[in-house]
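One protein chain is absent from this view; the other protein chains keep their places.
Up next, chain A:
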Amino acid sequence: MLAQLRPAIVMIVLFTILTGLAYPLAITAIAQLVLSHKANGSLIERDGAIIGSSLIGQNFTSDRYFHGRPSATSAPDPADATKTVDAPYNAANSGGSNLGPTSQKLVDRVTASIEADFSAGRVPAFEADAVTTSASGLDPHISPENAQAQVPTVARTRKLSEARVRGLVNAATEHRFAGIIGEPRVNVLRLNLALDTLR
């Protein structure tokens, strides 16, 4: 078996150079040269400042904006590093709730979110994506039905006509490619950016 040691060590070194260095660096070089916007995270800038990435959802709490889905991401507790605190849309630590289908916590969370809508005077969300957390906690999209349901709240807060806001939602709705591939969806950040340009 000792005779096998030389090829084993040399091969690990060679494959490390080839697949661990040359391969990712070559892909990085090509990507940065040819597709730099995408290679750098599809960032959106406004007035020279980075607003976010069109691929990564953001946490919206104000009724002036459309809200994304609930997010289960967390962050280290500043008071105690061994614990975590809820931090929706923490793009430095992606993840889902991992609550099982029979989890009481799941049922409680969904009930609470619907009750919170009622007490805040919002139209309560009953769409499946509006009450469930995504797998990544960073889902940039909501369903068109979810967006439409939020139109009255956003229009009222911004003192805009529902028809104008609905028009924006319709324009922001992305459809399935060829009627098959993908799901109908609305990118929340893009929609809210468009909303900010309305006067």
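FYI, a contact is a pair of C-beta atoms (placed from the backbone, for glycine too) under 8 Å apart; a residue touches a chain by one contact, two chains touch by 3 or more; residues count from 1.
Keep this in mind: contacts and distances are computed from a predicted model.
Undergrad: What name does the UniProt record list for the absent chain among "Amino acid ABC transporter", "Enoyl-CoA hydratase/isomerase family protein", "Potassium-transporting ATPase potassium-binding subunit" or "Peptidoglycan glycosyltransferase MrdB"?
TA: "Potassium-transporting ATPase potassium-binding subunit"
Undergrad: Which parts of chain A are in contact with the chain that was left out?
TA: Against the missing chain, chain A presents residues 1, 4-12, 14-16, 18-21, 23-24, 26-28, 30-32, 35, 38-43, 49-53, 55-62, 65, 69, 89-104, 106-107, 110-111, 114, 126-129, 131-143, 145, 176-177, 179-183, 185, 189, 192-193, 196.
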